[in-house]
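A single protein chain has been omitted from the complex, and every remaining protein chain is retained in its original position.
Let's look at subunit A:
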Amino acid sequence: MAAVAIHQFAQCITCHAWSPDHSMVAFCPNNNEVHIYKLVREKWEKLHVLYKHDQIVSAIDWSLRSNKIVTASHDRNSYVWNQEGSEWVPTLVILRLNRAALCVQWSPKENKFAVGSGAKTVCICYYEEENNWWVSKLIRKKHNSSVTSVAWHPNNILIATTSTDGKCRVFSTFIKGVDARATGISSSNDAKFGEQIVQLDLSSTWTFGVKWSPSGNTLAYAGHNSMIYFVDDVGPSPSAQSVAFRDLPLRDVLFVSDRMAIGVGFDCNPMVFAADERGIWSFVRFLDERKIAPSSSKYSSQLLGSCTANRNME
């Protein structure tokens, strides 16, 4: 199956995010701007350019219900953009970071977002109504190296992070006043903010692209040693599987369903992984035919976007 559509927006794309209805895409063309393009009658047209950051924008996320864009950049800043009329207006985010921001993601309820940074910290940001800005609480001293990617569990409290120290960790981000305490005794909701639930030391080298499955049962992440790890029952006794493959390492992972995941990486060819009835994961096939692709790892972020679009259009 070849790509559904191929469009070259720029020579290099650092990060991208789809709008809730998948008609628009926001991306960073390897500089400090964010471009928003809209699909108008089979052609992509540039709608807006968001200028605010001083250095390259490393991550963008577009919330599904509230239509807000959050951007994070190597200049240690992050902005939340709200669409007012035909303009996008930035809101300041007090991140309190002293190194670059590397990844960002809205929580499922979209009242918080998480930013992973090169300062070996994760910032969990929530909105403060009185001052009209987003404030952050930091998860500090838990990582030994830069945090490369973050992923929220569907319950809006747990967050998984991967780092260049080779470990994947799951934390609780319960914030009083923002998260409602669930009725009944549940160990994850009893945990304090920043408490580490589990630390997975499966990879011997850098880890990237952590994602939860749609039900929240399985956690997947890729290691730079050309392996992808799937962990079930994340908790006191997780059960992990690793799938090794011959090709170049993966850079990001996307769950299409609870039993199928797609990995993209330095091969410039998406790999499909599936779990059988017993829950054993294995590599199924490549999505594209083997060809010499002219792009590098940035391709991974671009491909994931087209996979998201494909999945939602099926």
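Everything that follows uses one rule, which is that contacts are C-beta pairs under 8 Å (C-beta built on N, C-alpha and C of every residue); 3 or more make two chains touch, one makes a residue touch a chain; residues count from 1.
Convention: contacts and distances are computed from a predicted model.
A.B. asks: UniProt name of the unshown chain, from "Actin-related protein 2/3 complex subunit 4 protein", "Eukaryotic translation initiation factor 3 subunit B", "GPI transamidase component PIG-T-like" or "Cytochrome c oxidase subunit 2"?
C.D. replies: Cross-referencing UniProt, the chain left out corresponds to "Actin-related protein 2/3 complex subunit 4 protein".
A.B. asks: Determine which one of A:19, A:146 or A:269 touches the chain that has been left out.
C.D. replies: Counting the whole complex, the residue in contact with the absent chain is A:146.
A.B. asks: Among A:39, A:56 or A:240, choose the residue that contacts the chain missing from this document, as touch is defined above.
C.D. replies: Checking the options A:39, A:56 or A:240, the one contacting the hidden chain is A:56.
A.B. asks: Looking at A:27, A:134, A:152 or A:206, which makes contact with the chain not pictured?
C.D. replies: Answer from the full complex: A:206 touches the omitted chain.
A.B. asks: In the complete assembly, which of A:46, A:99 or A:285 touches the absent chain?
C.D. replies: Checking each option in A:46, A:99 or A:285, the one touching the absent chain turns out to be A:99.
A.B. asks: In the complete complex, which positions of subunit A touch the hidden chain?
C.D. replies: That gives, for subunit A, the contact residues 11-12, 14, 30, 55-56, 58, 74-76, 98-100, 102, 118-120, 144-146, 164-166, 205-206, 224, 248-249, 251, 265-266, 292, 294, 296-298.
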